[in-house]
Structures are given as C-alpha cells and as structure tokens.
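Have a look at this one before I ask anything.
Complex shown without one protein chain; remaining protein chains in place.
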Amino acid sequence: MPILKGKDILHGNQFTKKDVETILKVASEFEKELKKKDSLSLLKGKILATLFFEPSTRTRLSFEAAMQRLGGGVISMGSVESSSVAKGETLADTARTVAQYADVIVLRHPRLGSAKEAADAVPIPVINAGDGAGQHPTQALLDVYTILKEVGSLKDLTISLVGDLKYGRTVHALVELLSLFNARIYLVSPNLLRMPEEIVSGLKGKGIEVIETEDMAEAVKASSVLYMTRIQKERFTDLSEYERVKGSFILNEAFLNNLKKKIIILHPLPRVDEIHTDVDAYPGAAYFRQMRNGVFVRMALLAMVFGKR
Amino acid sequence: MPILKGKDILHGNQFTKKDVETILKVASEFEKELKKKDSLSLLKGKILATLFFEPSTRTRLSFEAAMQRLGGGVISMGSVESSSVAKGETLADTARTVAQYADVIVLRHPRLGSAKEAADAVPIPVINAGDGAGQHPTQALLDVYTILKEVGSLKDLTISLVGDLKYGRTVHALVELLSLFNARIYLVSPNLLRMPEEIVSGLKGKGIEVIETEDMAEAVKASSVLYMTRIQKERFTDLSEYERVKGSFILNEAFLNNLKKKIIILHPLPRVDEIHTDVDAYPGAAYFRQMRNGVFVRMALLAMVFGKR
Partner (left out) sequence: MPILKGKDILHGNQFTKKDVETILKVASEFEKELKKKDSLSLLKGKILATLFFEPSTRTRLSFEAAMQRLGGGVISMGSVESSSVAKGETLADTARTVAQYADVIVLRHPRLGSAKEAADAVPIPVINAGDGAGQHPTQALLDVYTILKEVGSLKDLTISLVGDLKYGRTVHALVELLSLFNARIYLVSPNLLRMPEEIVSGLKGKGIEVIETEDMAEAVKASSVLYMTRIQKERFTDLSEYERVKGSFILNEAFLNNLKKKIIILHPLPRVDEIHTDVDAYPGAAYFRQMRNGVFVRMALLAMVFGKR
C-alpha cells in the first residue's frame, strides 16, 4: 500500500525507518529520471498551493520547482500583506478555502502547531514547511538524503551538529530521523543554545549515543558528517558573549586543513559567516548539492501523497 | 454564436437571463469533467495576467487555479509595491503593457470604474474582479451557481441578504442577477448599512419583491437561502453602535436550532465572527463549497471569452 497516500507530512517522528528508506529510494529514482529528461508528467493536472506566512526563498522555490518538474501546477499566496490574512481570517479558514482550489498545500507559519491545525481543517494533504520553533520535516529528509548520497550509507554514522541547536527546527527534525539509523551524535553548541533537554533525553532513551560538547574540533575529528547552522545575534542579550561564541563555531579552510581528513559539510542555508566562502571549493562542501537534493526529496513526497509511487 | 467571445466581464447587469443560464451550464459541465480528470487542455498556450491592486487571496488564487485547470498559463503582477506602479504609471498604460504579454486580464482595483477604464484601453478581454465599491460580477455568478446547485433550482427563490448591504460590492452584483430570476429578496441590515436606495428602487421597478428589515430571524424563516456578509468596524463612528449592530446579525448553532428547517448558508468569505465555527458542520453550510464553485464558474468564463464554449 502506498505509505503516504493522502497523508499529511507534519513531523519528523511520523516516519518509521522503513518509511524513510522508501522516501529516499523514490527521491533517488526521480534524480535518475531527471537526468534523462527535464520533467515528468506524473502530476499533470494537480495543483500545489504554497502558503508562506514567513519569508522564505529556498523552501518555497524548491517545492514549486519540484511540483513543476512532476508536471503539476502551482498557485502561491504571496506575501501576507497582499492576502486576505490582513482581513483577520483564521488559518483554518484560509486553509479550507485554498483546499477548494488546490490538491495539496505546503504551509510555513510562525506558530508552533500551525501545520497540524491546517491539516485538521482540510481534506487534502498538508505538508509542513516550518511551523515556528517546531518542525521542518522535509528539510530533515533532504538532509538525510544528502548524507546517504555523500557518505554512501546511513549505517554506523557519526555526525556533528554545530551552532544553534536550541531554536533550530531543522536540527530538531533531523535528530529524530538520525535516531532511526542509530547514528552517533555530537551536539556542539554554546551553552546558551544547547539542544533542548527533552530532545536529548528522548534520544538517549532510544539508545542513541549523544555527546554534548563546546569543542568543535574534537567532535568533527570523530565524525564523517558536519552539520553547521547559523547562530542568530538576536538570541543574545550580551553582544560580547555573541562575538565570543560566534567565533568558536566558524568553519574555514584553515580548520579543514588542520583536520587532515575529508568530511562532508552540510548547512540548511542561508549562511552568514559561519562557513567561509573559502570552504566552498572543498570536495566535501555539500551544502549547495543539498539544495538540489531538496527538489528530488520533495518530488518524492509530492508524488507519494498522491499515491503515485 | 459564442455569447462572451472576446468580450469583457465588467458588471452584473451585462448578462441576460439566457446568458447566466448558459454560463451556469458551462460551469456545471466543467465541474463534471474535472471529476473525470484533473485538468483539461482547452486553453493550452493561453496566458492569463492577474493584476491585483488590492489584497486578495481567494479571487486571485481561484482564477489562477481555474486557468491552470484549463491548461493555460498565468503571469501575476504581484504586490503593488513590487511593480512599476510605484513609478507613477496610469492604469491604462499598465493594462496596455500587460495586454502585450497575456491573452486575458483579471483586474482588481480600488477605484470605481477602473475595470471599464482598463477594458477600454486594451484589445483583449478584461474581467473585473472588484472595482472599489463597484462590481464583482464573477463572485455574483458563483453565488448564483451555488444557489442553483444547493437548492436545485432558481425558480421561486426567496433569499435573505444579511449584513453590510451598503458597501458590499458582492451583494450589489448578486441582486442584479437574482432579479433576472424573479427572486423574492429580504434585505437585512442595520439602518446605517442599508442597500443603496437606487438599487432597491431599481429592483422594485423590475417588479422584484423586496422586503427591507432589521429582523434577521423573521427574514430567514421565509427564505430558503441565507447570504451572510461581514460588517466592517471601520464603517462606524460610534463603536457602541457597532457592537450592538454586529450582535444582531450573527449566525450560530443556536439560531439554526431555533429555525427548525434547513437553510442554505452562503458567505463570500473571509468571515470574522458573523458565522460561528459551530455552524461549519451544518449540512446547509455551503460557504466553502461556494469557494470551489468559484473555480468552475471562472473556468466557464475564461473558456467562453476565448470562444471555446
């Protein structure tokens, strides 16, 4: 039975290991098919609606490209200012209305739980593209897909997650998925931005080896994958603390030269200066390839919610 | 001869009874065709331009979905701020330019008469999607289509229009169409927001039975359709007056329980609190189905202006 047919995609923890493996397999098939021809017609006549209540470039464009490469159409709410939201409509009503026009909704909204709220209001699939400090499951899937492609396997993986682990919804969804594959996880962050305790204990409860540290060099030495994230200035009340902390979690060519081994580098982007541009030419720098993988993974998810794979 | 081929759609009063019946018939055919397949290719290669000078979600997305379900393409001006309008271009020049790129224009603009102005400037069809306090004819057509589908017939119809009947362009265009079918019309509004006298006398002059009242319960008892609209706070200088008035024109489950008969409920949306969410599950609550009907009616209009039906 098609595992995602008619289903919402809301949370990293909704997938079994088998589900994830199937999604990655379908993504890989689409990647191969796109090498042969630019677009497919699997979703011809279907319409995707993108509802983004927060600024976004990459996630929205990635979904819109994925839908079009599958032969489908797109309608897009545009900025909140130019929509009826200004008239005081509830999210549930907006979602119900859009569900009359489209066949699937991709939603980004600043409120935790908003994707579930929209999904409960409509009969068509809703895909969560970020709900506040909550989840961003399609990002986590494309991260895992990138790791699989770059490393060759998800078995016996050791990974360092670096930067803002407290507010970053990307890393929250990612560790859920990594735990399915028994990854060994280094959590590297300033004390102020540590991974929330309930997530850490949840991982440990599943038997996952988790090492929390502020020593990026040590963590990276033990890892085959380094997942960098942006540290946001706004999180700090003491700016001198921010400057100190920021400087400790920066990746540059010198760091990599000292490392004396190849490591796969990911980042959800946009970056500011936590990865220097002198790293971009490094063979393990996979963050732009990661963006392209997002199209394949989102093609897989779109096709699967329509029961087409 | 195709009745709308090459024509503009500007005003509710441009249609004969026969025209409306034809449009509704074509809409019904498209609804049936979309049940068999997701999209058609009737307008393949045609391009619709949406020019929205005022915020909108549903009308724009509904037209864009309709065009794509007919196989056509869409270009969209986006928000006024991101367009050349900022450079002081006249509406006529903007329309003339866009007419060089597209095959049909859908326009919303805050100025009364703007749609006619644009239509006069260009050789391609212009569809009025709201011109200030003026008209919104495609909304009126989808309202009538919804009534036909929900009630089964447009003969011997009694309908209550409730709320802001003064500024609501939706109800102004709707009564024009209802008068073609000899509907009996209850106008239920606070005194401040009564239907403009010239419209009321116009209806009466055509022999239409019009009853003006502030008693919503009485009106609804005599009706088979209840058309709710939003009362806008901004219209009142005395806020206590607003609170009193607003409370008199609210639809909730208790009201419907008292009614002791089924009634069809429409609303152009977005609603604020004039229809409680406890009404949403009521079988006669047709306002979200109404949104979907908008796609079928707009498909009909788009196909017809190209002479394809």
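Chains here go by letter, A and B, matching the order in which they are written, and residues are numbered from 1 within each.
Following the convention adopted for this analysis, contacts are C-beta pairs under 8 Å (C-beta built on N, C-alpha and C of every residue); 3 or more make two chains touch, one makes a residue touch a chain.
Keep in mind the model is a prediction, meaning the values are calculated, not measured.
The missing chain, though absent from the display, is touched by one residue of B:79, B:232 or B:277; that residue is B:79.
In the complete assembly, the contact with the undisplayed chain comes from A:79, out of A:13, A:79 or A:182.
Within the complete assembly, B:98 is the residue of B:10, B:23, B:98 or B:177 that touches the hidden chain.
Residue-level contact of chain B with the missing chain is found at 44-47, 49, 73, 75, 77-79, 81-89, 92-94, 96-98, 100-103.
The set of chain A residues touching the chain not shown comprises 37-39, 52, 55-58, 61-62, 64-65, 68-69, 76, 78-79, 269-272, 277, 288-289, 291-292, 294-295.
Operating definition for what follows: only the chains that are shown with their structure count from here on.
Measuring from the averaged C-alpha position of chain A to that of chain B gives a distance of 40 Å.
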